[in-house]
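Reading through the structure tokens given below for one structure.
Other chains of the complex are left out, but the ones given are in their true place.
Read from first to last, the chains carry the letters A and B; within each, the first residue is number 1.
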Amino acid sequence: MSTKFKILIINGPNLNLLGRRESSVYGTMTLADIEESCRTRAIELGVELEFFQSNHEGVLIDRIQQSKQHSDLIIINPAAYTHTSIAIRDALLAVDLPVIELHISNIHKRESFRKHSTISDIAIGQIVGMGPKGYLLALDGGVNYLEDSRP
Amino acid sequence: MSTKFKILIINGPNLNLLGRRESSVYGTMTLADIEESCRTRAIELGVELEFFQSNHEGVLIDRIQQSKQHSDLIIINPAAYTHTSIAIRDALLAVDLPVIELHISNIHKRESFRKHSTISDIAIGQIVGMGPKGYLLALDGGVNYLEDSRP
């Protein structure tokens, strides 16, 4: 039974504006809507969920560091920090938890600088361009990964 | 009701050896195992499924072209052709169906030439590194996409 798994979902800068900005790119669901749908799925999957957002790189790093004691897996949508933050990469390396990288929009359809991710090679994998639904896919995939990794 | 959706899953070169080669990278499930799990999920989702593999770029192109009449969405794991085939990209553009790109392993952890995909910017999105489970996530995400796109 997967009741014991604790999953932390971390969201990077400007995702607090989701649903209120550039809806042609990001859709109309707000981050609160996404959190709610994630919580519903977490209950179905029998896992504990934490959901976090910040615009501050340092705050995101602090939060990742704290996860070391309290989480089994991190789902992270680093938004713009995907492309510029080695410090977040180092924080994820430091806590040594499995990580799933998530992007709501298809970063490969956008500016070329969005193609590079500082964390893609230290993650299990990526869910990209699947919209808000991507969070649920990441939860499903993450629980599946944890179950497969159970000794 | 989604009964009407028809989904085509296309697998590129060497995936026929899955489970029998490099199991540390690709796991032990065979392509037949994956097809079976996909068929099970397709029944749950109420969609029709076609599942295809070839080592021949030309055969894959022929098959994509035929999908125009018979499919609503393509899930494609182009394997090595991900990085070299513009002809497959053109076939996907020509049939003008929504495409989900899938990779079993995390291509960002491997040789640098595997980072470039000829189709990532014409797909809806990517599911990368989630193992055989990725096929099921792609099916879920694909059906979700088709439902959202229904007028």
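Following the convention adopted for this analysis, a residue touches a chain if its C-beta (ideal position, glycine included) is under 8 Å from a C-beta of that chain, and two chains touch if they have at least 3 such contacts.
As the structure is a prediction and not an experimental result, all values here were calculated from the model.
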{"item": "Full complex, copies of the single sequence (shown: 2)", "value": "12"}
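In this text, only the chains that are shown with their structure count from here on.
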{"item": "For the chain A and chain B complex, residues of the former touching the latter", "value": "103, 106, 108-109, 117, 120-121, 123-131, 133-134, 136-137, 140-141, 144-145, 148"}
